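Note that this complex is displayed minus one protein chain, with the remaining chains in position.
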Amino acid sequence: MYGHIRLGDILLFVPLRPPGDVPGEGTGGTSRVRLTRAAIAGLMWWLSPAVAETAATTTAPVPAAAIEELMLANRILDDRGVLDAYGHVSIRHPANPNRYLMARAIAPGLVTIEDIMEFDLDSNPIDRRGRSMFVERFIHGEVYKVRPDVNSVIHTHSMGVIPFSITQTPLRPVIHNASFLYVGVPVWEIRDAGGTTNMLVRDGKLGQSLAAALGNKPVALMRGHGNVVVGPNVRVATARAIFTDENARMQAVALSFGGPINYISPGEGALRDSDPGDPARAWDLWKANVMKKPH
Amino acid sequence: MYGHIRLGDILLFVPLRPPGDVPGEGTGGTSRVRLTRAAIAGLMWWLSPAVAETAATTTAPVPAAAIEELMLANRILDDRGVLDAYGHVSIRHPANPNRYLMARAIAPGLVTIEDIMEFDLDSNPIDRRGRSMFVERFIHGEVYKVRPDVNSVIHTHSMGVIPFSITQTPLRPVIHNASFLYVGVPVWEIRDAGGTTNMLVRDGKLGQSLAAALGNKPVALMRGHGNVVVGPNVRVATARAIFTDENARMQAVALSFGGPINYISPGEGALRDSDPGDPARAWDLWKANVMKKPH
Amino acid sequence: MYGHIRLGDILLFVPLRPPGDVPGEGTGGTSRVRLTRAAIAGLMWWLSPAVAETAATTTAPVPAAAIEELMLANRILDDRGVLDAYGHVSIRHPANPNRYLMARAIAPGLVTIEDIMEFDLDSNPIDRRGRSMFVERFIHGEVYKVRPDVNSVIHTHSMGVIPFSITQTPLRPVIHNASFLYVGVPVWEIRDAGGTTNMLVRDGKLGQSLAAALGNKPVALMRGHGNVVVGPNVRVATARAIFTDENARMQAVALSFGGPINYISPGEGALRDSDPGDPARAWDLWKANVMKKPH
Partner (left out) sequence: MYGHIRLGDILLFVPLRPPGDVPGEGTGGTSRVRLTRAAIAGLMWWLSPAVAETAATTTAPVPAAAIEELMLANRILDDRGVLDAYGHVSIRHPANPNRYLMARAIAPGLVTIEDIMEFDLDSNPIDRRGRSMFVERFIHGEVYKVRPDVNSVIHTHSMGVIPFSITQTPLRPVIHNASFLYVGVPVWEIRDAGGTTNMLVRDGKLGQSLAAALGNKPVALMRGHGNVVVGPNVRVATARAIFTDENARMQAVALSFGGPINYISPGEGALRDSDPGDPARAWDLWKANVMKKPH
């Protein structure tokens, strides 16, 4: 569980541990000191463009805004029907590139900031305290290992993309908002990595295979399952997950006409990638829609 | 109608009968004694893994949680568009395997705990008191007779599955969440059992034919009508009804591409069946969505 | 505008006219007497199974329940996406078979009981008072003229049926709830009746042509426009409009599979027509959904 610390008008998010949970930190008083140190480290990170490398082996605090964005991404993707009860969203730890943050095993539409847990890149929980975890968290950890450019990973079962994961028909960009698909959308076949499985990315080996299939691309489809979508931050990853699903639905209709399709060209996609527009405009709308819903 | 009895922090649901409704139980005082005995029996059932066989010929109380889950399943399936005004959901009586519980004839979206009635497996009401009943309740009773593994039955008209009930195209699993379809989805043709009918499963004979077509499978389609979905409990049956409809819609799009489809294999389905994931995660989300709606 | 009169626990709906609007009824006092007479006539109608023939040339009061049902049908069909801003619903006057009741020109989703007007079967308003009227009201009047069995008429632009109105593919029943389509669904081509038009049924001649195409059937499609749906009462007509649209959408998917379709047979349709189930169950749900929406 995370708690809040207010330093002036900066609200920091820090992991809370009961006394005894960590060797050598036995009392509430000690805990209070530890929290304060963590808060100061977090403040320093917040004020500095360079993330402190020395934080790699200890738990660093997370700015409240980052946790809130992660929570909102969960709610937004639920609200828009891109995540069902079983998808998940993560962000790389802002202060520690060898950690990522993701909810405990709970439907994205119900995620609160209290549900966020921290994992290392082998997808071990840092401070589990009995909470259940997503079986498929290895998708996230293994992608973060091989993609330093990626700071957010989303795993969806979005209905628009499934038909492209189970046919020979490649998903390709048909609308500019999904032009990032111009680099190609690999389809990962879990049978190639694990033979006959229960279809879940349940260990690091399967996660590594999926991450390899993804390569340096923004989206990979998972056969008969869904997709993995990545981005430099959670807003871009969220937008990509939404636009990938919309693109798939529009492409399916265009395919039904039976003729050739005029796809977004690689050149167009590359130019768009270099100037991707304003993700805040969509985020603000999607957030407002989520905030209007009863909780 | 069911009433509540509180025993410590256990809330029991017991059928209420007006004096004189049952031969030999003529006064309010007697009724009160009977209720107390039933409550005690219910408490014993609740505390014990073994269901008392001696309860088979009398009405046993039902834990409030079971009635509430049944009510929620109705509301959830309405909320998600899987049940229209004419579908229904039942559970096997938790304390009496020769009985089942289902709402009086009312749209699933309007079901309250007060609407739940009790039936024997020939689909006779135990305590009708003038309430109207689903004409097609025989679907439920006849399935419970031949499927001891089944504790919940759902009958839907869900729009996604109808096209597969009226064509030669078999419904097959395309996404892991519907991998339970790997055993095959029979299509029941009411003409084979009843010739020209009004399409309703209006008696035990038609119900038996449908149950035979279902066999040991989780889902059977009913030609030009809908489907019957079963499960070991109401949560699993609810999830199966929802994922069957979603699978059908995605398969229809994939079919429109015109090429071969890479279905979930029998081996994958079997592995998934042996470790079906966490149904609570979806249930919690679906329940929360229903509870947020105005009543 | 209609006003209320309460007689015991019966609430009657009566047309209100300002003094001077009708020749020979010049004062408020006279108007009050007239209202009282009308209320008594309405009460007699309400208590009697036989509708008074003598009411044919004067305005008879309408039971409040009938007006409310008509209002609800408008709201329900809007809520379910079957009526857009331009559709309309009417009922035959309960006390006068040569009159019908329908809203002034307003979107169905906004209709209140105060918007209901009365028309003769040539679609002249009985008491217009400057209100705008649906240009296409002739659809209603001309159908009532030739279909004494019909007491409700609905005109929709429902999106599911349009593709069947502009192709050679006949709309046929694929699900039991739409089995009433077994008699065939004519497609009315306005060009046959009016040559090049603005597509609107703007006069009695076009209305007669449409009514002739409808014949004795429950539904006729209007090419490039929508459909007309009729029933013995407004609840049945409402259900038919909804199920016709749903049937069309499911048939379109089934057609996309490319093989033969196993339609509801004429015998099945006829048996179902003779025992159409309980329309109240759906009505109660649809009404409840409408009543939950903010007004």
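For reference, chains read A, B and C in written order, and residue numbers begin at 1 within each chain.
Criterion: a contact is a pair of C-beta atoms (placed from the backbone, for glycine too) under 8 Å apart; a residue touches a chain by one contact, two chains touch by 3 or more.
The structure presented is a predicted model; accordingly, all values stated were derived computationally and were not measured.
Note that the undisplayed chain, when the full complex is considered, contacts A, C. Mapped onto subunit A, contacts with the missing chain fall at residues 173-177, 179, 246, 249-250, 253-254, 256-257, 259-265, 267-268, 271-272, 274-275, 277-278, 281-282, 284-286, 288-289, 292. The chain not shown here touches subunit C at positions 78, 84-86, 105-107, 109-110, 132, 135, 157, 159, 162-163, 166-169, 196-200, 223-226, 252, 255-256, 293-295.
Assume only the chains that are shown with their structure count from here on.
With angles rounded to a multiple of 5, the C-alpha fit of subunit A against subunit B returns 90 degrees of rotation. Taking each chain's centre as the mean of its C-alpha atoms, subunit A lies 37 Å from subunit B. Averaging Cα coordinates per chain places subunit A and subunit C 52 Å apart. Of all residues in subunit A, those that touch two or more other chains are 256.
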